[in-house]
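Note that one protein chain of the assembly has been removed; the remaining protein chains are unaltered in position.
In order of appearance the chains are A and B, and numbering begins at 1 in each one.
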Amino acid sequence: MTSSPSGHETTRPILSAQGVQRRFGGLTAVDVDEFAVRGGTITALIGPNGAGKSTFFNVLTGFDRADAGAWQLEGREVTGLPAYRLARQGMVRTFQLTRSLADLTLEENVLLAAPGQRGEGIGGALFGRRSWRRQEADNTERARELLARFGLEQMAGQPAGVLSGGQRKLLEMARALMSEPRLLLLDEPMAGVNPRLVETLLDHIRQVRAEGTTILFVEHDMDVVADISDDVVCMAFGRVLATGTPAEVMRDPEVIDAYLGSDEADDDDPAHLAGKGRQP
Amino acid sequence: MDLIAVLADAVRAAVGPQAAVFALAAVGLNLQFGYAGLMNFGQAGFMLVGGYGMTVSVTRYGAPLWLGVLVGLLMGFLLALLLGVPTLRLRGDYLAIATIAAAEILRLLFRSEAAAPLTYGVFGVQQFASDFYDLNPFGGGSYGIGRFSLSGGQLWIALVGWLLVAAAVALTALLVSSPWGRVIRAIRNDEEVVRALGKNTYAYKLQALALGGLMASVAGMVLALASQAITPDTYTADLSFYAFAVLLLGGVGRVLGPVVGAVLFWLLLAASDSLLRQAITSGVISDEVLSTSDVGPIRLALVGIALILFMYFRAGGLLSRRTPKTAATAKAEVAA
Partner (left out) sequence: MAALTGAPTRVRARRRRGPAWAIAVLCAVAAALACLLVDASPALAAGEVVQGRLVDAEDQPVPDVEVTLSQDGDEVASVTSGADGRWEIPVPAPGTYEVSLDEESLPDGISLREGAEASREVTVDPGGLRNVLFPLGQVETSGSGLGAALAQATLDGLLLGALIGITAIGLSLIFGTTGLINFAHGELVTVGAVVAFGLNAAGLHIVLAALVAIPVVAALAGGSELVLWRPMRRRRASQVSMFIATIGLALLLRQVVLVVYGGNPRSYEQYGLQQVWEWGPLSITPRDASILGIALLVLVLVGLTLTRSRLGTAVRSVSDNRALAGCSGINVDRVVFQVWLAGGGLAALGGVLYGLSQAVTWNMGFNLLLLMFAGVILGGLGTAFGAVVGSLVVGLLAQLSTVFFDSELQTVWALLLLILVLLVRPQGLLGLRERVG
């Protein structure tokens, strides 16, 4: 592993990847030779739009297939595992466009993430009622705590569809934490969130790290990244340009070049939105 | 016009075996579409394999009725695997087309000359259910109040049909209130989120498809038993559409929705049928405008109008508060 930046203690990587490639027709969207996330850190994956960050993220989490490459979680080979199995191994992701399960209540949203619920099997649901009810009671207690931690306890019984955009971000974090991840992957957690909430989210992320969960998050706003990340990996044109501390990466001339002309405020540009084919 | 007769016709249909058959098919569809968001437009295919599985094993191979029922269930399960294993990874509307195509393939195969040695061809087979009616505890008399009555045989099959409906509803209620049910409801909302939380969504969808398919197979058996006849052309694509109409009428994603829907569906269908027929025979509607043979198609046209209006105004059905949504929809909205 060459990715441990100077000035930091070297810890064993919780996630490492080698030679990961993803092509669409003639276009190579992702071509990452080396990538690693040190355990217990907050690592930011940055880069201008179209750099291949989200695609790389999707490949690592089993939501897209890789054309080449290998990656390991805590030293275990997890290359090409389906998304649900990666999640069970402790690698849980969120989505760029927050996706709450609108018809389920907030509490159900969080309960869904509880690992090892025996009532989720058809046999268990029908014949192990007493057993899963007990589990459910414990899980509900934890779910309430998590909702309270994110300030959503008042709405626990309401369908998630009524939440505002920012509240959905919080719910998604609460849900992801319910699954007790060892590595939490956040896809642009700050996108489309008002500045006040950004601070709250950043505090939550720091607290998650403090509890021992490693965090990898995708972000294209460098300012957000600077004061929260331990490590920064910058991607452009599908490749890793630079790896290091926030200060190191931001001084890197290649990184500055990559960001020139694609400023961070381009969310307001309608052509950019349309090009991504997404709603704001 | 004899409105009492209209009412008696309507009530007889609403509590009769036909309504139970549609309720069963719709309970299965509710599990698939209402809870898991799977667009199965081939419910008729599941009914067909259920009905034929039972009938053919009884008539061709002399199997006892209970074995026939097991064979019918097995057929339904196999069909679910055959359809689900390959298509549940695809987009939702592909599943819709694959299921409707599969149901149509089955119907065409079962009516073909080549398959006739097994399936009796276009004309099917009749009077095979004496084993079942031998068990009838009601005898041959007529039961009812005033103009509304059912024969002992009808009462027997209706009773069995509705008991099966009750069992299917109870099973659904148990399942959807469990963590399993939470997972499949979540899948309908957004499959990817559920995958990201460590659930094998594919397996859940397959389970929902198979369970709903089994219920439809049972519906197919009850239908065959009730009419003592089975022909391939009973199981046209329209039958699958009626199952949807029943579900929408009663309310998508509600445990009792299909039951309410089936009763209402047959109440309305039989009442409009009876009214129209009387109006034509009594001359209120001139038979130059409509003949009694047009009544069937007009009923179905009304079903069509009802489907359009439901979807236009209340996509969740008459008794529902919310609209059904699938992952495919959510994605399409994102892309829009």
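The rule is short, and it goes like this: a contact is a pair of C-beta atoms (placed from the backbone, for glycine too) under 8 Å apart; a residue touches a chain by one contact, two chains touch by 3 or more.
Remember, predicted model here, so these are calculated numbers, not experimental data.
Across the entire complex, the residue among A:Glu34, A:Asp64, A:Asp221 or A:Glu248 in touch with the chain not shown is A:Asp64. In the complete assembly, the contact with the undisplayed chain comes from B:Tyr94, out of B:Phe77, B:Tyr94, B:Phe138 or B:Tyr202. On the side of subunit B, the interface with the absent chain consists of residues 39, 86-87, 90-94, 96-98, 100-102, 104-105, 108-109, 111-114, 122, 237-238, 241, 244, 248, 290, 294, 297-298, 300-301, 303-312, 315, 323-326, 328-329, 332-333, 335-336, using the contact rule stated above.
As a convention for this text, only the chains that are shown with their structure count from here on.
A separation of 43 Å divides the Cα centre of subunit A from that of subunit B. Residues 171, 174-175, 178-183, 185-186, 188-190, 192-201, 207, 211, 322, 325, 330, 333-336 of subunit B are the ones touching subunit A in the complex. Contact residues of subunit A toward subunit B in the complex are 61-63, 82-85, 87-88, 92-95, 97, 99, 101-104, 108, 111-113, 115, 117-122, 124-126, 129, 132, 136, 175-176, 179, 277-279.
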